[in-house]
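One chain of protein is taken out of this complex; the other chains stay put.
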Amino acid sequence: MATDPRFFTTAEPQDLASIAAAAGLALPPGADAGAQFTGVGSLAGAAPTEVSFLDNRRYRDALRATRAGLVLVPPAFASDVPAGSLGLVAPQAYLGFIRIARLFHPEPAPQPGIHPSAVVAPDAVVGEGTEIGPCAVIGAAARIGARCIIGPHVVIGPGVEIGDDCRLHPHCSVSHAVLGRGVVLHPGARIGQEGFGFVPTPEGRFETAPQLGRVILGEAVEVGANSCIDRGGQEDTVIGPGTRLDNLVQVGHNVRTGRGCILVAQSGISGSTVLGDYVAVAAQAGLTGHLDIGSKARIGAQAGVINDVPPGADVLGSPAWPIRETWRAIAALKRLAAGKDADGTAGRAGAAKTE
Amino acid sequence: MATDPRFFTTAEPQDLASIAAAAGLALPPGADAGAQFTGVGSLAGAAPTEVSFLDNRRYRDALRATRAGLVLVPPAFASDVPAGSLGLVAPQAYLGFIRIARLFHPEPAPQPGIHPSAVVAPDAVVGEGTEIGPCAVIGAAARIGARCIIGPHVVIGPGVEIGDDCRLHPHCSVSHAVLGRGVVLHPGARIGQEGFGFVPTPEGRFETAPQLGRVILGEAVEVGANSCIDRGGQEDTVIGPGTRLDNLVQVGHNVRTGRGCILVAQSGISGSTVLGDYVAVAAQAGLTGHLDIGSKARIGAQAGVINDVPPGADVLGSPAWPIRETWRAIAALKRLAAGKDADGTAGRAGAAKTE
Partner (left out) sequence: MATDPRFFTTAEPQDLASIAAAAGLALPPGADAGAQFTGVGSLAGAAPTEVSFLDNRRYRDALRATRAGLVLVPPAFASDVPAGSLGLVAPQAYLGFIRIARLFHPEPAPQPGIHPSAVVAPDAVVGEGTEIGPCAVIGAAARIGARCIIGPHVVIGPGVEIGDDCRLHPHCSVSHAVLGRGVVLHPGARIGQEGFGFVPTPEGRFETAPQLGRVILGEAVEVGANSCIDRGGQEDTVIGPGTRLDNLVQVGHNVRTGRGCILVAQSGISGSTVLGDYVAVAAQAGLTGHLDIGSKARIGAQAGVINDVPPGADVLGSPAWPIRETWRAIAALKRLAAGKDADGTAGRAGAAKTE
């Protein structure tokens, strides 16, 4: 993991004490708290001055052969750390590792100030330490918090409120929205545009239902590149704290999610559907409107959900069923296609060899 | 529905006569045409000075308990309007309601003028009363109609023609296109880029087929956020009047739709497929290329359409079948997976209890 210096800054070498502290781990007895390390790497690629980790039994041999000077390992693998390496026992080795990686490669800090090409309304409020990039547009009476990065070409509509420590990457647009602290919008994310609501007239035209709600993004919500969250029609669209959307995700008007939900790439949630906490929606899954999805439910990839899902349930398929039923149906179909009866014995179809 | 004043303007109180006129409804005999109302709300939430509606039998109890001063109801529910409310009989209560909501919350009007940061080609024509927002770019010889809103960061290519009363929201791009009157493009919509056409050479490279057609958007077409409509290869790509695309929809080159079609979020139409009038394509459905989809056909969510669809037909599934067949197949598969024969009796598989 030799990072490209054109794109990533690397901090000065760090001593073992700082590294262990970053990961929230205790130093083993007798360890040299002042030992210096220069970066992070994979088990196979790390140098003796670098830090690595193991979190999967599959890589045990790589651990035994690693040249990394420091390795984070779960307790069960402590004895596999080779002689030349120092092992640091970590119940969540990967979590510890990413915290150390962040120590060496910190997120770029905001460069406070407003680029001369930006267009900021006179009555907009920009917090202390915030960076407003080239060609960004900040509408009337918008309020941007402290220490934000508003990237090049971001467009923030009138009245929008953005919390502290937010990062809005290039080409995002935000209107009719209130963003909590630490929200991240990736390039091209669309927040707060009009939802898809209209009524056919007797003459066969469609008449738009005024979309009079907002989008509320909770603290630390992240929205992927080119994803879309429409504002509410009569209520607000609400994304709970910590929820993360991947790229190209669609969230319709009046959707509400709890905290810590995950919406993977190209999934879509139709209008007025409500998700509890920690719901996971896998890639390309779709949920129809007005559903209730219980907390910790898991929606499989490409699933088509047309009914409520109870808390903790796993569903899969289109239409989505409980995951065991779907796998049983797939297995039954496979047997049927192979010319066997549902119990796996060769049936008449097999005998007939029609294909 | 207390709208956030940071995002929505609210008109002055309106009298009953204006409200009924907006909805195209007759006042009941003896009603006070001058009675004042201040806004709209739900049956449960509306105040005595607000207007509400019922369009679903499910909410009959809410109607009986409403405090709304004025309620639009279909004829069958007129007798359920409580004593403190005035009932206004409306065959299409929701349509009437959204017209009243629009009366209280009108669309923002264009603020005529060209923002100093916009880049408008000297030979571009901008119609009277049109607003050109910050950093918008208007190419050579483009023609923009009257009373349009061209939002911040919209890019309009050379020669593009845009009708009167169009609204192009931030970050749209339009090239090689002719837009009718009243077209709405939501943020990040992509209109007129090159279609996906190329030919493999004997050496294994791909060579682009020149894409020499245009995109024609009929009157009142709406295109959702981050949706894409490619220009034609040899013919034009044509979207019929009144057709509405939701967010993240893909329309390939040479597609033609009739009037009043609906393409819901994340659906996709492959090249050269033709849709009649009032075709509805539900979310995440996909249509392969060179198909004929008859007028008023309905394509279900996540359907995969690989054959022509006759007018008025409902299809579902991947591959898509007539909707009854698909539901029958799903039911049969469910029985099979449950270890039953297709007629619902326990068969050998069930007896064998293989799982």
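As written, the chains take the letters A and B, and residue 1 is the first residue of each chain.
Heads up, the rule we're going with is that contacts are C-beta pairs under 8 Å (C-beta built on N, C-alpha and C of every residue); 3 or more make two chains touch, one makes a residue touch a chain.
Note that this is a predicted model, so its numbers are computed, not measured.
**Student:** From the list B:Asn56, B:Gln111 or B:Gln234, pick the residue that touches the absent chain.
**Tutor:** Only one listed residue reaches the unshown chain, and that is B:Gln234.
**Student:** Any idea which of B:Pro5, B:Pro29 or B:Pro202 touches the chain not displayed?
**Tutor:** Counting the whole complex, the residue in contact with the absent chain is B:Pro202.
**Student:** Since one chain isn't shown, list which residues of subunit A touch it in the complete complex.
**Tutor:** Its contact residues with the unshown chain are 1, 3-4, 6-8, 42, 92, 94-95, 98-99, 101-102, 105, 115, 117, 133-135, 151-153, 169-171, 186-188, 220, 222, 224-226, 242, 244, 246-248, 259-260, 264-266, 278, 283-284, 301-302, 318, 330, 333-334, 336-339, 347-349, 351-352, 354-355.
**Student:** Contacts of subunit B with the missing chain: which residues?
**Tutor:** Residues of subunit B in contact with the hidden chain: 117, 119, 135, 137, 141, 153, 155, 157-161, 171, 173, 175-176, 188, 190, 193-194, 196, 198-202, 204-210, 212, 214, 226, 228, 230, 234-235, 248, 250, 252, 266, 268, 270, 284, 286, 288, 302, 304, 306, 318-319, 321, 325, 328-329, 331-333, 336, 341-345.
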